[in-house]
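Every protein chain but one is kept in place in this view of the complex.
On to subunit A.
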Amino acid sequence: MNYFPDEVIEHIFDYVVSHRDRNALSLVCKSWYRIERCTRQRVFIGNCYSVTPERLFQRFPGLKSLTLKGKPHFADFSLVPYGWGGYVYPWIEALAKSRVGLEELRLKRMVVTDESLELLSRSFTHFKSLVLVSCEGFSTDGLAAIAANCRYLRELDLQENEVEDHKGQWLSCFPDSCTSLVSLNFACLKGEVSLGALERLVARSPNLKSLKLNRSVPLDALQRIMMRAPQLADLGIGSFVQDPESEAYIKLKSTILKCKSITSLSGLLEVAPHCLATIYPICPNLTSLNLSYAAGIQGSDLIKLIRHCVKLQRLWIMDCIGDKGLGVVAKTCTDLQELRVFPSVPFGNPVAVTEKGLVAISMGCPKLHSLLYFCHQMTNAALITVAKNCPNFIRFRLCILDATKPDPDTMQPLDEGFGAIVQSCRRLRRLSLSGQLTDQVFLYIGMYAEKLEMLSIAFAGDSDKGMLYVLNGCKKLRKLEIRDCPFGDMALLTDVGKYETMRSLWMSSCEVTVGACKLLAKKMPRLNVEIFNENEQEDCSLEDGQRVEKMYLYRTVAGKRRDAPEYVWTL
């Protein structure tokens, strides 16, 4: 039913940006498929092993922006052994050969080498934007190549990567002709940068809106940089330590007053509490505040700071703020939409946050839709209250530090509390559970969580029924990750077709056996079923009855991957 010429349809498709909508368009009919694929510029690939690079650019020759994710999510918590995979080099190599006009590359949890960065920097003349999140395998030499060779670079955003810092001066490699920078984030780098080169770079980048410094940039350099970039909207402070009598400190106080456009603040990787008062003038304008790395700030100082932040929509903070502090947040930040509370000490501060803080937030911040909350304890009553106050949750991730702790008031499992959450929050897309939980909570999830796409489970459930409730009930489930639960072969094999509707399934320290995984792999050729066997010395034979330590399966049209290390068996 195409009454419009192709050009008109193309024009309409230009307005369709989300890749999910575009995927839907391409399924309508053959000509829409054809038009869509030729006009698509941004492609998102959630699992780099689900498709080959060749297939990617054969279908989308107009590719300009590529997002790739590599390792499974639990790799963040050291559950995926070193060398598992997720190498970006083959992608860059293939794209370079194909003459795709790549302009933007966004990677998450991938292994990026200096060679890949160098190849990237030399292969795409109009390359504009590199975003690396939780990646590893490269050094500042690779960054130097990007700086030196990407003439039109607009964005270099490094978030939480493990970067080897060599003594080279990568920042100085930006040529004088580079004036196009809009966003520069090197907060995760551990080493020093040339302060002079940094200041000159900022001075010649009039479009610079986002700048995030690392710990090595001292306060006086920060002041000079802010003088040159009053247009900054997003600032990450490195080191914020200075003698209050010093000239630099006094200058900073007046410079800050000029930076009225800053709406997002982060960093404070090193901070002396008395310096915080200088930030107060910016606070009323802030919509985003990330102090989750500012371990040097005590709860009382945090509270003082937050009292000024009336427009805050996003807050990432550490649990030293305490329940009382969260009460202040609830009163002050009524527009709050996203909250993350991280543990300040690896296993939690004994005087940190509990269910009381969360309840206070839910009462003061009805717009809250995204939550990540590390706490010591949670009660069913609190969760039920939160569910009533905040029915708009899209992401709800609760981490009770003591993984199987029941409701301390009633000694009951937290089934009812989480049940209330899924029943009330009909738009819930992501859920992480913790605390003592039985199969009942999964029954609730299967019944009510219709839009759920990602579920993370640890130390929960009683039997295979739990997992089956979820697999049967959550029609939109895409990612399921399970660790240390009593789910076994029966749960795994009951509905094998389900896994082709999902991106991936992770199960570790569960009850699944080798035989079941083999059977699953045999039945479903379009799944890669990977088993990790880390005891290299013994048990090289995979006997069917053997319990599987870690299993990761994902749908793919690329077949078995060839870069898996020795300890990974693809069945």
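Just so we're on the same page, a contact is a pair of C-beta atoms (placed from the backbone, for glycine too) under 8 Å apart; a residue touches a chain by one contact, two chains touch by 3 or more; residues count from 1.
Assume contacts and distances are computed from a predicted model.
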item	value
Chain not present in the shown complex, as UniProt names it (candidates "Auxin-induced protein", "Ubiquinone biosynthesis O-methyltransferase, mitochondrial", "Mediator of RNA polymerase II transcription subunit 18" or "Dynactin subunit 4")	"Auxin-induced protein"
Of A:S129, A:S183, A:S292 or A:S504, the one touching the omitted chain in the full complex	A:S292
Identified contact with the non-displayed chain, of A:R55, A:H126, A:K258 or A:H274	A:H274
In subunit A, positions touching the absent partner	74, 76-79, 81-83, 134, 160-162, 164-167, 188, 190-192, 215-216, 218, 239, 241-243, 246, 269-270, 272, 274-275, 292-296, 318, 342-348, 350, 374, 376-377, 399-406, 408, 411, 413, 432, 436-438, 456, 458-462, 483-486, 508-509, 511, 534, 547, 549-550
